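Take this structure, written in structure tokens, and hold onto it; I'll ask about it next.
Every protein chain but one is kept in place in this view of the complex.
Coming up: chain A.
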Amino acid sequence: MAVYTFTLNGKQTSVEVPSDTTLLETLREALGLTGTKEGCGKGECGACTVIVNGKAANACLIMTSQLAGADIRTIEGLGSDGVLDSLQTAFVETGAVQCGYCTPGMLMSARALLLKKSSPSTEEIRESIAGNLCRCTGYAKIVEAIRKAAVSARERGV
């Protein structure tokens, strides 16, 4: 066991786990943040996508011991005080959620894209979620929701 310290959703966080604990296990089991889902567990489905130092990454393929000092954002860090993030609002309004299992990962991939690019093209939106599988086959609505969120953020000037 060792103690690892990083920034999680804006707060400095320390956690004591074995050195071969994945970020996904740390989030879900040590910290009780179960919004991040496990799908395939080998980097193919994107259900566990989180944002590490501003970039989308699969939490199942990162060791917690590799994250000393890192800035990590999970689905729990989207929105605040019960107010939804603009992407979450757009997903709800567009009907971009079916069973919901892929949704946290989709939202984090989309957030990572919008952090980098406020006016992405449809092609860039599609590419940003190419590593996120939706087994309900709802991609059209998801792409539409991300586009709407980008437009509404621009209109609000944020």
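Basically, contacts are C-beta pairs under 8 Å (C-beta built on N, C-alpha and C of every residue); 3 or more make two chains touch, one makes a residue touch a chain; residues count from 1.
The rule we apply is simple: contacts and distances are computed from a predicted model.
K.L.:
Missing chain, UniProt name, options "Xanthine dehydrogenase FAD-binding subunit", "Sulfite oxidase-like oxidoreductase", "Cupredoxin domain-containing protein" or "ABC transporter permease": which is it?
P.N.:
"Xanthine dehydrogenase FAD-binding subunit"
K.L.:
If the hidden chain were put back, which of A:Glu16, A:Glu29 or A:Glu44 would touch it?
P.N.:
Checking the options A:Glu16, A:Glu29 or A:Glu44, the one contacting the hidden chain is A:Glu44.
K.L.:
Looking at the full complex, which residue from A:Ile62, A:Leu87 or A:Val143 touches the chain that isn't shown here?
P.N.:
Only one listed residue reaches the unshown chain, and that is A:Ile62.
K.L.:
With the full complex in mind, choose from A:Leu84, A:Cys99 or A:Ala130 the residue touching the hidden chain.
P.N.:
Final answer for the missing-chain contact: A:Ala130.
K.L.:
For chain A, which residues reach the chain that was dropped from this view?
P.N.:
Chain A touches the missing chain through residues 19-20, 22, 41-44, 46, 49, 52, 55-58, 60-63, 65-66, 68, 109, 112, 127-128, 130-132.
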